[in-house]
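With one protein chain withheld, the remaining protein chains of the complex are depicted in position.
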Amino acid sequence: MSILIDKQTRLVVSGITGREGSFHTTQMMAYGTNVVAGVTPGKGGQFFAAAGQQVPIFDTIAEAVLETGANTSMIIVPARFAVEAIYEAADAGVSLIVCLTEYIPVLDMIAARAYLDAKGVRLVGPNCPGLLTPGQAKVGFIPGNIAMPGPVGVVSKSGTLTYEVIDALTRLGIGQTTCVGIGGDPINGTDFIDVLKLFEADAETEHIVMIGEIGGNAEEQAAVFIKQHVSKPVTAFIAGRTAPPGRRMGHAGAIVEGKSGTAEGKIAALREAGIPVAENPDDIARIVAQRMGKA
Amino acid sequence: MSILIDKQTRLVVSGITGREGSFHTTQMMAYGTNVVAGVTPGKGGQFFAAAGQQVPIFDTIAEAVLETGANTSMIIVPARFAVEAIYEAADAGVSLIVCLTEYIPVLDMIAARAYLDAKGVRLVGPNCPGLLTPGQAKVGFIPGNIAMPGPVGVVSKSGTLTYEVIDALTRLGIGQTTCVGIGGDPINGTDFIDVLKLFEADAETEHIVMIGEIGGNAEEQAAVFIKQHVSKPVTAFIAGRTAPPGRRMGHAGAIVEGKSGTAEGKIAALREAGIPVAENPDDIARIVAQRMGKA
Amino acid sequence: MNLHEFQAKRLFAAHGVPIPRGDVARTPEDATRIAADLGGHVVVKAQVHSGGRGKAGGVKLAHSAAEAAAAAQQILGMQIRGLTVHQVLVDELAPGGIAQEIYLAVLIDRARRRPMIMASAAGGMDIEQVAEESPEKIIKVHVDPFLGVRAYQSNFIAARMGLPRELWAQFHQIVTGLYACFKANDASLTEVNPLVITGEGKLMALDGKMTIDDNSLFRLPHIVEMRDTSDEPEAEQKARAAGINFIKLDGNIGCMVNGAGLAMTTMDVIKLYGGAPANFLDIGGGAKAEQVATALRLILSDANVQAVLINIFGGITRGDEVAKGIITALEQVQTEVPFVVRLAGTNAAEGMAILADAKMTTAVTLSDAAQKAVALAKGGNNS
Partner (left out) sequence: MNLHEFQAKRLFAAHGVPIPRGDVARTPEDATRIAADLGGHVVVKAQVHSGGRGKAGGVKLAHSAAEAAAAAQQILGMQIRGLTVHQVLVDELAPGGIAQEIYLAVLIDRARRRPMIMASAAGGMDIEQVAEESPEKIIKVHVDPFLGVRAYQSNFIAARMGLPRELWAQFHQIVTGLYACFKANDASLTEVNPLVITGEGKLMALDGKMTIDDNSLFRLPHIVEMRDTSDEPEAEQKARAAGINFIKLDGNIGCMVNGAGLAMTTMDVIKLYGGAPANFLDIGGGAKAEQVATALRLILSDANVQAVLINIFGGITRGDEVAKGIITALEQVQTEVPFVVRLAGTNAAEGMAILADAKMTTAVTLSDAAQKAVALAKGGNNS
């Protein structure tokens, strides 16, 4: 088993003919992801060729869903078009939207997230590396060759740091159920708690690795949630212990955030919840191996 | 038992100092409804006196909820302020909003209903006579003296026609669990199916009376729902068999509605679902009595 | 409230939807001048609040100013579905002719509780038949009230209709313009049929229909100004002014009821006992004595009325107010028509006390009241 994506995933890629879109779609298809459609307005009727397949291109996601039964949307278009593509995917009826695009205006995401919540559609991202279920499907950037199937669920706010951790796990022979990059934007679609719930319910996931970073209080909230609702062992890492504090304008930030948001605060909250926090990404894999009785 | 309103209802009335608002609030309090607050912007701090009680008035529903624990809102303000009061009640955190106001613009209600659905707040109305749970609480216009406690749930699109039916039931000695006027506006908050679900789940309701009228296709949908999901006996009435057809502009109405919307269509759909449809409101009570073994 | 074609199209144009050049004529002379200004090749169209104008002969082509005048002469004064034509729209013909007729509308889908865009590549007068026989040719897209129409929605419609790709941008502009027009004017229907592709390869709205939500008129003074009551019966105009919902019918039992549902039911029950209602009349919620009096005068102004049935079940409306209104009206209007009164609910006893001196038949239930009214109306017929 796995979460969110697997062999049943039927992916439609918005931005399939773009520079990044075509490169990563090719990589996903080579990995075995079932890419059933692409979308580029004005290019409906053409085909995207990769990995020995011809993927039909549509003008709209709605047509792609009607014609191909796509159930998952990946968005890899420039920031100024990305929110529109999120609305489009939600209206078209997919159950999961993965938005890789970065630099989306925050107020646009606030509106989009409210819309998605009302519709009951799940978004992963934006500004995220996507998802990887080793051996089954890859939706996004996570390099397939660094991962292997196994019992660890990985959830992370970060991009490349996630690869670092997956790579370290794999080098120790510890595979993954699914790796989920939720993105580090202030407003995103899926947060740590959402993914923790899914891993907790996934029969194959035995251990969870959670990778956070400074800013916001998602890690603190996750720590409380884990203590109350997660029975599986969780190992964590927080990036940014040495980051300099930003220059702050005005009083509002201090009033709202108080002392949350710092690496120390997050690490303390996680340890308080009984979660080991690694000092170094390589250590994460070692701690997991130890806790799984592999080292 | 009963549905939606009962002795636990703590009502806040928006428009309590208006002409209609004060008259009907007085009637509700005389009936025993627990009116805990009134709202009129600019009159916060004053009191509304009726039935030997002093009800505090607030500037906003949010304050009324914070200070009095109100859980139900009734809106009886002019049409141009009513939608704003619906948003206000939803934001203030009540679980049920009853909007009596008529003549609310349809597009405003479309937006408001979308907002309420996203928030998960129930609205009854607008343009409805409200609810009555005999012997417990009355929220709206339904005259208390025509009803009595008993086993029949009444749900109706109409206003005064509902009173007619309640009165006929009571005259035959058949009481009601709750009477719900959902209003006949094109877009409303609660429809037949919502209320049918509640009556089906209510242990005390043994029989359901449903009163529809021409226009829309809510009765047709309810007929299908009853056939599939309602185990309790339902008796129906449809007003408007002799109504002249309206002059129709354009083709859109015909394309969308086809043959639905007429009294004949609705009656046929109900009979198709095995539901007796009375010819005359007085007959409803007779049919119910017969089916309950009382006649 | 329904708008005339020319009113609807002017609103479309204000929201960027292209329409033909043209103007309204109330006389053949006006039509001559307008047609001459437009170069002579025009269409002359009856402006009445009804569909079916084409089939009734209310739309005529002309190829000179003189032909236009002749067409206007024929159409002005014509009756279409009972309505008299007082004005015609004289429009230029689509530049380069008509290559294709498209159907496009924005309306309210009650079942989905959303505005809906409905379109078909098979537009024109037979669109209802298309909808019945080939429903897949009707494309429907719902609009979120907070998002409005998005480009992916108009692209979806354009792709499904097989619209040439070079027209997609203009089509998007027209769809968003039509939706903006729908929303800004609180319409319940905004219909373009046909939206044509002209011989010059442009989209243009040749016909237009709009229905405005009456509940919104308080905030639409520019729409209220467009109201044309010239084809509306006088009694209905008076009723509207008094806030009364009144529709004249062909029977002989005048009805006054509070609430539309109960008013319809009262008519149904009259019919059930063999009578025929002379009108639908809902005095609304919380009616005051003056409104009741106005309502009674309206009913009694119909010479066919042989009996009056007053059925009031008070909730918002109070029985005493209704009784006062009846007394007031009867002081002003001398009538021999017999009355059956049935008051129930809020302040019914007070109302019956006020009416105690007037000579009226009373009833406790609706069935009873209807049967008595039917009997009295038959008696009237016999006398």
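So that you can tell them apart, the chains are marked A, B and C in the order they are listed, and the count of residues begins at 1 in each.
To be clear about the criterion, a residue touches a chain if its C-beta (ideal position, glycine included) is under 8 Å from a C-beta of that chain, and two chains touch if they have at least 3 such contacts.
Everything quoted here is computed from the prediction, not taken from an experiment.
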Practice task
Decide which residue listed in B:P41, B:G173, B:P244 or B:G274 touches the omitted chain of the complex.
Solution key: B:P41
Handout entry: Contact partner of the left-out chain, one of A:A70, A:I142 or A:V180
Key = A:I142
Fill in the blank from the handout: Among A:M28, A:I104 or A:V195, contact with the omitted chain is made only by A:I104
Exercise for the section: May I ask which residue of A:T17, A:T68 or A:N217 touches the chain that does not appear here? Expected result: A:N217
Handout entry: Omitted-chain contact residue, chosen from B:I61, B:V139 or B:V165
Key = B:I61
Problem - For subunit B, residues in touch with the removed chain - result: 41-42, 44, 58-63, 84, 87-88, 91, 115
Fill in the blank from the handout: Touch rule applied to subunit A and the missing chain gives residues 20, 24, 79-80, 102-107, 110-111, 113-114, 129, 141-143, 146, 156-164, 167-168, 184, 186-187, 211, 213-214, 216-217, 221, 237, 239-244, 247-256, 258, 279-282
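By definition in this document, only the chains that are shown with their structure count from here on.
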Exercise for the section: Name the graph shape formed by the protein chains and their touching pairs; answer line, ring, star, complete or other. Expected result: complete
Practice task
Compute the centre of every chain as the mean of its C-alpha atoms, then state which one is farthest from the centre of subunit C.
Solution key: A
Problem - Innermost chain, where centres are averages of C-alpha coordinates - result: B
Exercise for the section: Note the residues in subunit A that touch 2 or more other chains, in rising order. Expected result: none
Handout entry: For subunit C, residues that touch 2 or more chains besides their own
Key = 144, 146
